[in-house]
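Only a single protein chain was left out; the remaining protein chains are all shown in position.
Chain IDs A, B and C follow the sequence of writing; residue 1 opens each chain.
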Amino acid sequence: MNKKVVVVVGGGIAGIEASAFLSYMGFEVVLVEKENTLGGHVLNWEKLFPTMRYGSEVLDFLLQGISPKVNVYTCCEVNSISKKEHQFFVELSNGENFISDAVLVTTGYDLFDARIKEEYGYGIYENVFTSADLEMIFTAKKTLLTKQNKVPLKIGFVHCVGSRDEKVGNVYCSKVCCVTAVKQSIEIKQIYPDSEIYCFYMDLRMYGMHFEHLYKEAQEKYGVHFIRGRLSECFENVDKSILVKVEDTLTGRPLKMNVDILVLMVGFVPRKSTKKIADLIGLENGRNGFFKTKDQHTLTNVSNIPGVFFAGCCTSPKTITNTITDARAAASTIASYLLHHEIDKRTINLAP
Amino acid sequence: MLEEGKKRIWAEYQKAVPDNNYYFVRSCIRQTFFPGSEQAFIRIIRNELGKDIYETPYHTTCTGIGYHSDIIPFETTMTVVARQFALMTEAGYSNYIPSCITSFGLYTEVLETWHHFPEIEAHIRENLWKATKREFKIPDNLSHPSDIFYHFRKNIAEKAKYSLVDIESGQPLNVVEHIGCHYSKMFPGKGIGGAEYPCVLIGMIEAWGGNAIDYPERRHCCGFGFRQYIVQSNRGYSVSCSRKKFESMKPYQPDLILTNCPGCPMFLDRWQYVISEIEGKTYGKNNQGIPVFTYEELAGLILGYDPWELGLQLHQIDCEPLLKKMGIKYNPSEKYLGYNREYIGKPEITKNLFHCC
Amino acid sequence: MTQYFKTLQEDIRFREGLSACINCGTCTAICAAAEFYQYDPRQIVDIVQSRNELEIEELLKSDTIWYCGECMSCKTRCPRGNTPGLVIMALRTLSQDSGLFIESEKGRQQLAIKRTIGEWILKTGYCVSPELINPEMHPEQGPVWKWEIDNIRTLMKKMGANYQGDGPGALRKIPEEALSELKSIFDITGATQRFEKIENDSSKKAEEMGLKLTDGLDNPYMQYIYKHNSQNHHNNQ
Partner (left out) sequence: MSFGFNILKDRQIDFDTNDLSLARFLSLYEPSFRLCISCGGCTATCIANHHSGLSLRKIFILINRGITADIKHELDNCMLCGKCVIACPRGVNTRGLILKISELTKNSEI
């Protein structure tokens, strides 16, 4: 009997980890990544919450699972997929064709384009940064300075940029931004102990293990300030500092403040190519534009098309920890599907 | 500030502005305080741009000020708006051009309401029929006169005799713009440039040679606030809002404030006087104050119209220092002459503001 | 049992202005009224969405709902697509319809607005016109305005206006037919009724306060509501 083949679309951490497990389970794996290197967004994150471990360490660990048994195609995209009976005919942009028995979609997410929140002036006011910009500065081992090369003494963090916001069409929570703001605040305090940092938030969602601990440390050890109010608008002053306007909802009064740097905590949005891939094979998108899983509680790696599976952030925003777990779950779900395990036949009344 | 970022947004918010055949509707506040501006608008549209513009004596207020000071029910306002549309329909026009920003915002609100709730439109049609036996068509286009000047800003520039430049230094003038709140804050897609970075006035400033400057309280309301100005004891709110704007624009040393709202130019002008009386504080160089113009006054000036026919003598802040800076030729002695060139006396001199003559 | 919330929900502006508020304060942060008055649109919306009839009644009787300037800056920003300004407009309508507006200093001012703007609309066809902006009631208009009013005819002619004339143009006399159409619209759409309600409730209040209220603007009650400021509105703490 021929070895069963799985095509994995997307070489971020979900694609890497799922490919690794699937290959060690004995399947032939084709991993397709459109960039020239595997790793996805994690390549751009220097230190990770809540441990402050380097992102590269996690990636190194995951890549140890990619043995020669995984056929990796970088700089490559899926041109077409068609299904005949139980098999998928997959054509890649490099001209190669595969017949696969299952497809795993791990296309991940895009960061929210902060320019859409016009009133925050990203791309207009020079000292408005995004959380991703900050991370790039850290990863490149550059010094964080204002665009006028001044040491920033007052820094503001704006939570929920592109998340929980009907104005931009994203009503969901991106999950990782709250704790990322806390992490980045601490990192700045470590570089500039005399700086003052203010986080503007609606709710602080410290749901993960140790997140609350990190939050408490930011307050107690580093003196980071938290102001409950969503940023309404900001503006560039004549000296290029940024004037922010927010309601301090706990005193019930409007509040203004000039900061040297304003950091926008950008959320997750469905990757641009999500729609394209959905159209290729007829996958369903959910209300928020991420791929729709068959069931919200149980069939979280299963799509509306038998043989097509999901892992990672292509179905919803997730932390790195959750993404890795999800990838492993997808691998075992695919294995039971391909090997016709009894467990694959379980049913549930699908949630509306 | 990174201009490319703004240009990207401007490109996103460009609305359709008709090229001709305008049905013009007066503004309560503008015709009272700036009759020369409405006159200049019609003159420029007809004589400089050669377009057709029509107005009927039968139109009235849209009731906007009454509606926004809460004495007029929404249903009444919608029916009055329907009557205005009926007059347009009867005149055979479909491009509705309300001179007032409060009206522009209100018409937009009413049209949006009808669009989303057709049963309300049907009810208002019944009301109108009952009250006036009139019927109406929804306008094909609703544009504000400032949209039209933005649309033709380059044509106006081609005919201009002056530009927004300091003739001594050759440097462009620093112009601050103030957009009426109801222009695009309620419906960002209805205003040129959107709600956060409207470019309807910036486009004119730049096309006419000036340097548009952006300052932190640009988006702040002038403080009209309807009932907050209408009732005397509330006017502290109104003056304080304007004051906030003046303080914020001060570091940029503006030569001029350009507005597209009916009330704003009057308030930004008068509150400078009030602040100078109450606090002894003045803005602009040498206690001159910062002149506040409507876009028609500015267009008229660069086209070489007589400043006293435009009505610049009706401003509390003297315009002469700016006219001199721009090298505009004018006759100072005609400022205080009436229609038949009779001398009509001068306004009383104020305590702290500079007066030119 | 009062039915304030239910009545508010009948107002299209209320339904459009409020789905569920998350109390983020985006509105208050840029609210001009919140900068100068003891006023927080977020809290008002929160009270209203609590559906607490007693608290809503307190609002309807309070100065609070009259602080908003209806600039609508709040509409641009709300992450839930709400418009606190529209909620305020619905509350003000209800405060007048229920007669509770006379219970507050700022609410009582509605009579002053009705007797100026409201009556001017029916008399002239416009909300304002020069002869109605009396320099004595409007000292802030400055000496230039007094000069303009003193020379109104010749100045208006110079500006190209058709002051009180027939035919089109700025400040023209609006034809009687147009004014009578306006009046019949007011009669059938509720404006006349609201005007009467404001007048009647104000008369009662004037009597209760021992201030004489007669026609026009020059009477003690009118002058009081137009000029009186208890200075209790701006507490900075």
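In the analysis below, a residue touches a chain if its C-beta (ideal position, glycine included) is under 8 Å from a C-beta of that chain, and two chains touch if they have at least 3 such contacts.
Please read all numbers here as calculations on a predicted model, not as lab measurements.
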Which displayed chains the unshown chain touches: A, B, C
Option touching the unshown chain, where B:21, B:141 or B:240 are the choices: B:240
Residue in contact with the excluded chain [from A:56, A:258, A:285 or A:321]: A:258
Subunit A residues that touch the omitted chain in the full complex: 198, 216, 219-220, 223, 225-226, 228, 248, 250-251, 253-258
Residues in subunit C touching the chain absent from view: 34-38, 139-140, 227, 229, 234, 236-237
Positions on subunit B where the hidden chain makes contact: 232-237, 239-240, 243-244, 274-275, 277-279
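Keep this in mind: only the chains that are shown with their structure count from here on.
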Comparison of B-C and A-B (more C-beta pairs in contact): B-C
Intercentroid distance (Cα basis), subunit B paired with subunit A, Å: 47
Touching two or more other chains - residues of subunit C: 30, 35, 76
Residues of subunit B engaged with two or more neighbouring chains: 195-196, 219
Contact set on subunit C toward subunit A in their complex: 22-31, 34-35, 40, 42-43, 76-81
Sites on subunit B touched by subunit C in the complex: 26, 28-29, 31-32, 35-36, 38-39, 43, 55-61, 63-66, 68-76, 78-80, 83, 105, 113, 117, 120, 127-128, 130-132, 181-182, 185-186, 188, 195-196, 219-221, 223-228, 230-237, 239-241, 244, 270-271, 273-274, 308-311, 313-316, 337-340, 342, 344-350
Contact set on subunit A toward subunit B in their complex: 115, 118-119, 121-126, 233, 235-238, 243
